[in-house]
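Comments concern the structure below.
All protein chains of the complex are present and in place, except for one that has been dropped.
Labels A, B, C, D, E, F and G are assigned to the chains in the order they are written; within every chain, residues are numbered from 1.
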């Protein structure tokens, strides 16, 4: 069970790395690629077929601007496709709409603007249908975040003094 | 394997029906419920636990306005949660942002505004990881839509005369 | 010299007809097709190659929602591609951004939301580089519109009484 | 009489501090907490019950992105809840809509984006219904601000020279 | 204990009626007025002073377009002021921003676009600080709405058939 | 002293009529014209020169979509130019931005979307610098509107019953 | 003949200075003031009456956020009022809508976001109705700008090398 991680440009690598780092933290294998929906339409299909042949069960695709990549990826497979809007102009609102507003029949599971970690967690949630140990890992991570917040509450007045100058 | 379908209000039933009709067309069982994130926070959790105990593997949640329901559903489970923004004000842009812009750790797989059928298809794609017959059904339906479009092309000039007055 | 006119769905036929009617009024031949970027990615390329072989020199592509079609058409050719955003949700702003915000290297010549006639006129302007009789036709049509407005000015007070109740 | 001040993340502490500093300047007690609507849904209810038991009469809740916290807080109490949208993406417009567009029955008293001080003043105004000395303090502060502005007017030409280079 | 209900124009009466009907359902007295921030700036202040003298403890103010009325009402009192954006253009987004984005020092407790009932409920919540019987009424109404939704769930499949055709 | 009233298309006549009706109600003369910034750029200048020669002291120009007309009118004169955005797409937001966001040096005095009457009143206010009887008329009209609102307040409860069903 | 220049806060002084510098460059006298629509509603009226008594014929008012000041200034006078939206949040779109979308009867002549110089030039254009020497000055300034641009064109290739690296 692997995740195919396809981003549209090397300029999106900071978001792509959020995806791959999160997948690693759950012990999941992934196949990364930089592939453009517009510069290599044929190759995209070929590469995706190879990925599926290697065991990819879920795709994560990210792009900015007129972000067609996730939708085009979804047109080449019936596996679930997760889309990540990347902010490159207009605060990422163009990428969000280009990804989420897919026509009937070809959905893209869209996450928030720049939310690479959430795309990875969604992939883990989907794969946990087949591997129930992932479900347990998801619960543990949530509990850890909860404990971290509870810890912060213990000295909240100090934190307010130290952190509360930022914006 | 079932799908839990939770909408926030009976005024969203047209979109909810798109979800349940599409699930039926793939032969999938679902458990429907109208549950509000704000009017029955405790009951929501109870009902979701019952759903999971009955075999629900994926949730679809839809709401309009400040659409908190899908995110709150996602906070109660580690199963995949699909969110459907419903248009009730501001062309549905408020619901879209309230659903898609989830913080790190708790993703909601968001589909387009009012796209109930796509939420259902995404659920089918996710469940096809466990039931490969669903994958075949997805391919058949796509092929059918393709054939329908090809058919339309055969007499496109007639269609242009007949249909091209609408807007 | 022909124009390839590709729209994403039969529900966009009213805008498509504005394109073909305008092309006809300039005496230009066109090849119409309904082709989806997502439902038939391979066929789209095949059809476009056929169109180019038949003498298509400019493409006009229109779609609504996450309107990927014009960009995908542009990825398959180095001929000029004109994109028409169709209003299906969010007043057409999603389609506009999905079409105009193309990444560097693959431009789409975007016209206004629902402006099928302008897409056709732009095609005529482009083709007039090879056929100078088109340039003359463009001048004549502009002059006609100008004369029509001048005519309206002659009895503007009457028009104000008759028409000024609308909105 | 106390104010419960709940923010969704330690990254919002600069706005949270505006709230607590302003409450202090009116001599009001508050109970601060970092609590997430999604990471600790049960605990949120428990903590709020404790706060109400300790004398909290008004809640202030702030969050960014898909800012569900204020609405979820409002679902657990019939006390007035003041919501503060925090800017984390899209200039805070996502947070504003997620907070203000609450469905019928569960209002959140929303203030401007990042306006922690106004949330606190609104809490003071509400509590002044029970403690009329607060009303006097509100009037004094307003008068002070007015005097400060009048003072600025005395040497406005100098100020124009000194300050008018900024943007 | 009364509520002052001030709207900017008789064209906003449908939203104003939502306010007054909801206040009546909680047994609260109100003083209604149509007063414009721009057409009668002096009179607005006079009327508000009379209202406060008659026992008004909370103001609700609603307006559309460049909706200055709630902010101007807030400038004349230190009582809590609730603002209701009315949709008259741009889907009410102009009114929302004109009301919620108040500068530091003069908050307006803003509710959703057209949400007259929520403005009234917020007023009840504020007044319940002084009259605890109101708190009980708020709980009863919430419970009623919850029971109504539970009732709907009993025959949800029938409802899906009957209601799910709307949009 | 006259007002030049130039609109871009006969489809904007309802807004144009609001302008001319309001000017008439103040006893002001106007010269109306339908002139397009794009279809007759030279003629526009000629017509405007004629208007100025006939005594036009203020221009009102209205248009929808990419509403260039008011800005182009402003480029041909140093008289004050008032711009009226007309709603034709995107709720008129495109026209508003195309009119108000003029570069340094060439201002257009922009009024609200579709606000023909306000454009006329602004023209009256400007002309009242030369004709003080207009100032008196402006005061009378404002007083009339104020009285009308005061009248409405007398039987506000009846109005709430009669009018409060609309939206 | 003077111009009253009223801004809402000393934090807007950079835009205010653009106004006053431009007025000075046309040799016009002005009376500057920092006055808040909300903190000093009575004083605002008093100050404005003094300004009119001193010969003010046009007002320029600027503010950010829920920018009520220009509209409130317009409610106190029948002289022309020019409004300047100041960018403080949401790129100034909140201020723009709060200023331009005035209800029928009370116009504000709105200029672009942060366009202090254009507000001043508009005031000069209005005052030129009474003082025709101003009209000549407006023409001279425009001609100067035109000459400056023509000068730039002379060595445009050099400029492209030197300046074309910025963004």
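The rule is short, and it goes like this: a residue touches a chain if its C-beta (ideal position, glycine included) is under 8 Å from a C-beta of that chain, and two chains touch if they have at least 3 such contacts.
This is a predicted model, so every value here is computed, not measured.
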(message) For the chain that was dropped from the view, give me its touching partners among the shown chains.
(response) A, C, F, G
(request) Among C:63, C:113 or C:160, single out the residue that touches the unshown chain. (result) C:113
(request) Looking beyond the chains shown, say which of F:3, F:19, F:35 or F:89 touches the absent one. (result) F:89
(request) By the contact definition given up top, give the residues of chain C that touch the hidden chain. (result) 57-58, 78-80, 82, 96, 100-102, 104-113, 115, 117-119, 121-122, 125-130, 135, 138-139, 141-142, 145
(message) Residue by residue, what part of chain G touches the chain that was omitted?
(response) 91-93, 112-114, 142, 145-146, 149-150, 152-153, 156-157, 159-160, 163-167
(request) Extract the touching residues of chain F with respect to the undisplayed chain. (result) 8-9, 36-39, 41-42, 45, 64-66, 68, 71-72, 74-76, 89-90, 93-94, 97-103, 105-106
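By definition in this document, only the chains that are shown with their structure count from here on.
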(request) Provide the labels of all chains in contact with chain B and in contact with chain F. (result) C, E
(message) Using CA atoms for the superposition, what rotation angle relates chain B to chain C, in steps of 5 degrees?
(response) 90
(message) Quick check on the interfaces: A-C is repeated by which of B-C, D-G or B-D, going by over half of contact pairs matching?
(response) B-D
(message) So the centre of each chain is just the mean of its C-alpha atoms; given that, what is the distance between chain A and chain F in Å?
(response) 50
(request) Enumerate the residues of chain C that touch no fewer than two other chains. (result) 36, 39, 65-66, 89-91, 93, 114
(request) Return all touching chain pairs. (result) A-B, A-C, A-D, B-C, B-D, B-E, C-F, D-E, D-G, E-F, E-G, F-G
